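Before we start, here is the structure in question, set down as structure tokens.
Every protein chain of the complex appears in place save one, which is left out.
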Amino acid sequence: MITVEKLKKNSAKTPADEAKKSDKYYYASQWSLMLRKFRKHKLAMVSTYILLFFYIIVIFGNFFAPQGTEQYDGKYVNCGPTPVHLFHEGKLVGPFVYGLKSERDPETFMNTFVEDTEQIYRLRFFTQGEAGGEYKILGLIPCNLHFFEAEEGGKVFLFGTDNMGRDLFSRVILGGQISLFIPVVGMLLTLVLGLFMGSLAGYFGGWIDTVIQRMVEVVRSFPQVPLWMALSAAIPKTMKPAQIFMLMTVILSLVSWPDLSRVVRSKFISVKKEDYIMAARISGAPAHKVVIRHMIPSFTSYIIVNMTMSIPSLIIGETTLSFLGLGLRSPATSWGVLLQETNALETIMFYGWKLIPMIFVFVTVLAFNFMGDGLRDAADPYK
Amino acid sequence: MEKNVILEIKNLSKVYESKGASVKALTDVSLTVNQGETVGIVGESGCGKTTLGRCVVRGIDATSGQVLFHTEDDGVIDFLQTTKAQMKKYRKDIQMIFQDPYASLDPRMTVFDIISEPLRYNSNLSKREIEEAVGKIAEQVGLNKAYLRRYPHAFSGGQRQRIGIARSLILQPKIIVCDEAVSALDVSIQAQIINLLEDLQKEYNLTYLFISHALSVVRHISDRVLVMYLGKVVEFGETDALFANPMHPYTKALLSAAPQPDPDAVIDRVVLEGEVPNPAAPPSGCHFHPRCAYKTARCAKEAPPLVEHGDRMVACWNCGCCSEAD
Partner (left out) sequence: MKKSKKQARIAQEALSIAPEHILEVRDLKVDIKVDDYTLNAVRGVSFSMKKGETLGLVGESGCGKSVTSKAVMGINPDNCSARGQILYRRKSGEIMDLVQLEQDGPTYRAIRGAEMAMIFQEPMTSFSPLYTIGNQLSEIILLHEPATTKEQARMRVLEMLEKVGIANPEKRIDQYPHEFSGGMLQRALIAMMLCCNPDFLIADEPTTALDVTIQAQILDLMKLLQKEFGMSILFITHDLGTVASMCDNVAVMYLGEIVEYGSVHQIFHNPQHPYTKGLLRSLPKMNQSREEKLYVIDGIVPLPVNMPPCCGFYDRCEKCVKGVCDCQAIREYTVEPGHFVRCVMMEQRG
């Protein structure tokens, strides 16, 4: 075991900044030590930044999205992504898009859009968007400021459009609002349930433990997807998206609390045997103080790790439900809904851009996993 | 000097029940401890010495027996059957120092919080008074006051053990149970801690129950020594007499097995055969008889009681059998 007390002794021989560094280490709590270790995990740090970026974009989704969920443009159905250009015929113009011309393929009779290089529409930023419409910042402050849009008459579809002429880029952002927040809310619900059940089982033991353990086994022995399906099928189809959203989180957390409760229970049992718990009891600490001051803090880091690792499965869960048509439905949007709309061979053949939402699901899930890995490594004191 | 009894342990037993099997960790352990003395408790792993210590501080609940604590006002309370009020008042009088200086300190608390924690539960001192008390005790155990805001991970094993000692001392207890308090430390650090414990004892008139497997340390620090084997006391007596002339064959074997830091030490080693039996299924009669060179027929049938033999207590049917051989 290396202690810094020892390190300090030699620090006189090392440069002064080294001494300062170790000095900080002395006063560092477990949390700051954990953070410091986490920072060294490059993949986890990159993932964290990616996730932060996603969440910020999504929170201010209506600002970044050029279109609202309800808007569509029948003229531009199944239009491919429109590239943003900087140069026109060798001259710097600044970001702009060309106009779009509709052409019919003479063999397949499919409608495709090509760029009309005659027309130039500059992109304007921070517009009081007419096209995007009004929205409320965080659902509170009315506003119609938009990050960007094309000049009057031009169309910019960064990720293309769907078969109703809705801008996919906007829908990915607005769908992210559901897909990225259902897991977080679901995780919080799971946390409450799992923590409660786990601490009951771990602290009291005996028959309470037995009952809860059997419950855990029952819930875990259901295959997950059919269970989701059964529960979701019970959601009335006439409900508002917001209510469906709530119910979906509840369903997801009802299925996922057993894992957490197991972790909490085993932690309780192992921590109970620690010498410092005994020391606190001998010094006269009442039971609830021992739990609050010593036991729960001793495994919060594990819980955080566990929760982070559980988010990906909740994201996949939401996506799966929506993909199966059991979650949200258009015009309400989530990544699952977007993927469900790609549920046809022609999409892959002709409209490849409609698979873009999949990339986001993929990246988010990976990023959460890497972040969880980093957190776990940082929280593990035996490394 | 008149000896004031401060602690009487009477017929203390502890049985661990688990899934049909019961393990007797302690069987009828009795001893009296005088104020200001150190009683060493020795034995090999599984002999019940740690259980004994933990039962005394009520870290675990004994199955039966009494731990009688003599309070200052000449009262006697059974530490195992106290009212809540008594417990609140007297718990602080019996404290404990743990073996593992790493596991016994909460890694999430600063040293100051660790040392002051017992005060929070047992006094209503103001913040400043707590700070003063902690500062004073830290100085006494040799901790730099400037380090109090640090976390345990910044300290070496010896330093951590000092923190543990400060925590157990802050309530000004009468009795401290030292459970292998120096066993995990390096030789040079071990000496520092032993001297510290001795100094503190003198200053506060502390009574120690010193649990250890290291015989030379026990011999150095203890006034009297209790030898345990498989949950039972086999011999109890004054340190010098016991080490010079062990009367129980097990004590003799234990003492002779202790390695001595002297290549020329003439050791008349009694090598015990076999292993310590499984405490879940102890041998009949005297637990030691399967490994004993002096066993008689009676040993296998009846368990010998702990009785007085001259200057000490021995539990052996053929008491002195081994010392006569000298």
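Going by the order they are written in, the chains are A and B; count residues from 1 in each one.
Basically, contacts are C-beta pairs under 8 Å (C-beta built on N, C-alpha and C of every residue); 3 or more make two chains touch, one makes a residue touch a chain.
Since we're looking at a predicted model, the values are computed, not measured.
K.L.:
In the full complex, which of B:18, B:83 or B:188 touches the chain missing from this view?
P.N.:
B:188
K.L.:
Decide which residue listed in B:168, B:239 or B:318 touches the omitted chain of the complex.
P.N.:
The single option touching the absent chain is B:239.
K.L.:
What residues on chain B make contact with the chain left out of this view?
P.N.:
44-45, 156-159, 186-192, 194-195, 198, 213, 215-217, 219-221, 239-240, 243, 253-254, 256-265, 267, 269, 271-272, 274-276
Keep in mind that, in the parts below, only the chains that are shown with their structure count from here on.
K.L.:
Note which residues of chain B are touching chain A in the complex, please.
P.N.:
54, 57-59, 88, 91-92, 95-96, 98-100, 102-108, 110, 117-118, 121-122, 147, 149-151, 153-157, 159, 164, 167, 171
K.L.:
Going by the contact rule at the top, pick out the chain A residues touching chain B in the complex.
P.N.:
Chain A residues touching chain B: 1, 3-6, 25-30, 33, 274-276, 278-286, 289, 293-294, 297-298, 381.
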